[in-house]
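Here it is, the structure in full.
One chain of protein is taken out of this complex; the other chains stay put.
Naming follows writing order (A, B, C and D), and every chain is counted from residue 1.
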Amino acid sequence: MRFLRQVMVVTAKDLRAEMRTKEAINASFAFALVVLLLLSFAFDPTEETTRDISGGLLWIVFTFAGTLVLNRSFARELPNDCLDALIAAPVPGAALFLGKGLANFVLILAVELVALPVFGIFYNVRWTRQFWPLMLVLVLGTWGLTSIGTVFSALTVNIRLREVMLPLLVYPVLIPMLLGAMRLSALLVAGQEVTGDETVWFKLLFGFDIIFTSLSLVLMDTVLLG
Amino acid sequence: MRFLRQVMVVTAKDLRAEMRTKEAINASFAFALVVLLLLSFAFDPTEETTRDISGGLLWIVFTFAGTLVLNRSFARELPNDCLDALIAAPVPGAALFLGKGLANFVLILAVELVALPVFGIFYNVRWTRQFWPLMLVLVLGTWGLTSIGTVFSALTVNIRLREVMLPLLVYPVLIPMLLGAMRLSALLVAGQEVTGDETVWFKLLFGFDIIFTSLSLVLMDTVLLG
Amino acid sequence: MRQKVILAMLALAAVLLLPNLYVISMLPDEMRQGQIFRIIFFHVPAAASAMIGSAVALVASVLFLLTKNFRYDALAVAVTEVGLAFLAVNLVTGSIWARVIWGVWWAWDARLTSALICWVLYAGYLILRQALEEPTQRATFAAVYSIFAFTDVPIVYFSIRWWRTLHPQPVFFSKTGSFPPDWGRAFMINMLAVFLLYAALTMIRLRQEETQREIDYLRRTVHAI
Amino acid sequence: MSDAAVDCAGVWKFYGDYPALRNITFQVPPGRCLALIGRNGAGKTTLLRILAGFSKPGKGQARIFGHEPRDTETRRRIGFIGHGIAVYDELSALENLRLFARLYRLPEPERAAREWLERTGLERVRDGLVREFSRGMRQRLAVARAFLHGPSVLLLDEPFTALDDRAVAVLQRVLRDALAAGCTVIMSTHQLREAMELATDVVLINRGRIAFHGERTEEMVSDPGWVYSRYGES
Partner (left out) sequence: MSDAAVDCAGVWKFYGDYPALRNITFQVPPGRCLALIGRNGAGKTTLLRILAGFSKPGKGQARIFGHEPRDTETRRRIGFIGHGIAVYDELSALENLRLFARLYRLPEPERAAREWLERTGLERVRDGLVREFSRGMRQRLAVARAFLHGPSVLLLDEPFTALDDRAVAVLQRVLRDALAAGCTVIMSTHQLREAMELATDVVLINRGRIAFHGERTEEMVSDPGWVYSRYGES
């Protein structure tokens, strides 16, 4: 109970600070839009073949835009050495991780949910045909991205080249999970059901989320105290 | 003469500082690799169709990796308020712009020249068949990216969300130019010559470079002095 | 005084627009496109006013850089913000039109794309403003950005000439254009009404901006113990 | 040992191979005020961060009332002011204090927050965002944040730096109140005069070693440079 209340306090703080300036979420969404545009030039989306790769495209955009939110997550604590105050407070690392993770999750998911219809229009895809399974993939994939990203955000926050190091470290770790999310999204966006062999990707997503979340919960204290 | 010498002093300083730590260039190259990898998962690179879009892919990678170098360009002046000293010195804004721009240009071009063969291997493309025209596209495109990027790097250097704002502002301005570079690169990488209608893209590249460079030269003093 | 001018403009726009809507609805359907062709009465004026807005923003930005007078900065924001809304109207109406005529909501042709980029550019302008706290710096940097952003506007305009586009070639103000005279009249009236609306909204926004600056000033004075 | 408020036993700290702290040993009984002085790079900040539990010593141990500084219960007893003010720019003064009151699980977060706003003279601007505060107001809020949860050990790193006279006065008053209430204070500083007025003990650190540890004498108040010239390296 106490633990949960502290998690909520941290989440609420992050969300409130973000809502004041809306900088990370606006920028992240605008960035998603710009990348969507950029990719649509690189890969002519009117062709039939390109539509097959839309799942991949979607997750590329989500990952790039999500990284911005994640980058901000601990960077937000830097300006006045706020991180010190947070570490000094009697809050366990796990609560901090979950609190910040939840806030990031909400923000990234919000960006994704706005980007999805835009994507549908630009790439002329009727993505709603398998709505709920797609949402499940979105939630699982996003939580994977968030849990790894939050820990790595804490790891890289004091590095001079933070903005580069975060994606550099996170992307390779994410690749197996992204692969699953891409494959599933491609299927679902095309209106097909996930059956037979392909359900293994769902298991992979679940497995990843569980492993990374537990690793993060355990390691957060160490990361924060260096 | 004096002007040129000052440009060279600034360029030399930036390059020397970068060579000491190699952080921006290493990170930029690593990032290029990771993005190349990520994209190759999203778009199965063995298919014939994917090879057609290689021009677009290449420039996506270049732009993303280049942005990191550009981000660093003025961020490098932040730590000890070095920007103040630079502004205080009797150096015109235009010389600063050119000096920093040249340094960025060299660094980005270096990353591109290393990324190109890697790309050739990953995506199984024989990109050397139109070597010199391709280099021309590379130089023109990179200078466009650099000239806008350098000014915008100065614009965004004091923004909390610098790492996001820079790509956010630069990419849309760049898109028309990138479109040209992508189209030309796709042709050249595929070993075709640029003829007839397609030469208009070269004109577009030239035009953009000239417009952006002159705007930047004129506006730099304003940007630096706020 | 200002208030009255704004009200008068709004009233005039309404007087022009409302009867004209009736005229438009009574016009015969276009031969090939039918009903949907009427959307042009809003699609084009929205685009035209947004583009004129961009030009005004450019001029205001340059003037701000030259004079450092915050009036011009306020004008630039107001005009850009309203222009963004009008450009959105253009994009949405165009999109609806495309859905009916081409069967898709969006196609990546030069006109559509450059218009979208234009929207993103000016949205970037607003995001940049939001990110900068110090007002002088905010105004200066935004002005510089606005100048760069304007490079896309000519591309939007000329895209249909420079590239082969899905988007129709010009029908107004060109020799090849064929437009029945009664259509033309209704169209011009609509254009005028939309321009008036644009100007009125800009002025309202301008007033808001000035009030905001006053509030900022008062709050800062209070806070400076 | 047991009844010391702060107990530092043979603490070493290495940055790579470089020992920033070498075998630091001292104790501070409850209710005392220790001035931690030393030249730039002597290791003051490093030591304070170890005592506050932000970093772990390489060898030796730091104890607050006999416990690890990282223990949850110990953390509630520590108040820390570092170089940064450690409050959020995007939140208002009240929101900031309420946030920390909640994180410290105070029984009445709202009341504690308001009380400290009043004590630092900020109640008039309690809904203003910190972003718009002047430097003096920020520092006051930092003081409020550090004292909010009623800590019994205060660790202050150069608290007087870049403050104007009035802000210095506020801080000194709050510190005097805390000392009177039995708090233990350790503060590092280069502004010897302000520090010596409050201090009851002095520790001089010289390149990571303790060069002097003793009570503050009248000599030090009248000539603040005295410790340096007597025990500092030449």
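One rule holds for everything that comes next: contacts are C-beta pairs under 8 Å (C-beta built on N, C-alpha and C of every residue); 3 or more make two chains touch, one makes a residue touch a chain.
Because the structure is a prediction, the values reported are computed rather than measured.
Visitor: Determine which one of D:L48, D:L106 or D:L163 touches the chain that has been left out.
Guide: Reading the full complex, the residue touching the unseen chain is D:L163.
Visitor: For chain C, which residues lie in contact with the unshown chain of the complex?
Guide: 68, 134-136, 213-214, 216-217, 220-221, 224
Visitor: Could you list which residues of chain B touch the chain missing from the display?
Guide: So the residues of chain B touching the unseen chain are 2, 5-6, 9-10, 13, 16-18, 20-21, 76, 79-82, 84-92, 225-226.
Visitor: For review purposes, identify every residue of chain D that touches the missing chain, sorted by number.
Guide: Within chain D, the residues touching the omitted chain are 38-41, 134-136, 139, 158, 161-167, 190-191, 193, 225, 228.
As a working rule, only the chains that are shown with their structure count from here on.
Visitor: Using CA atom averages as chain centres, what separation in Å is found between chain B and chain C?
Guide: Once rounded, the distance between the two centres reads 32 Å.
Visitor: With chain centres defined as C-alpha means, what is the inter-centre distance between chain B and chain D in Å?
Guide: 48
Visitor: Taking each chain's centre as the mean of its CA atoms, how far is chain C from chain D in angstrom?
Guide: Centres of chain C and chain D (C-alpha means) sit 57 Å apart.
Visitor: What are the residues of chain B that contact at least two other chains?
Guide: If we look for residues of chain B contacting two or more partner chains, we find 160-161, 165, 168, 172, 175.
Visitor: Which parts of chain D, given as residue numbers and ranges, touch two or more other chains?
Guide: Correct list: empty.
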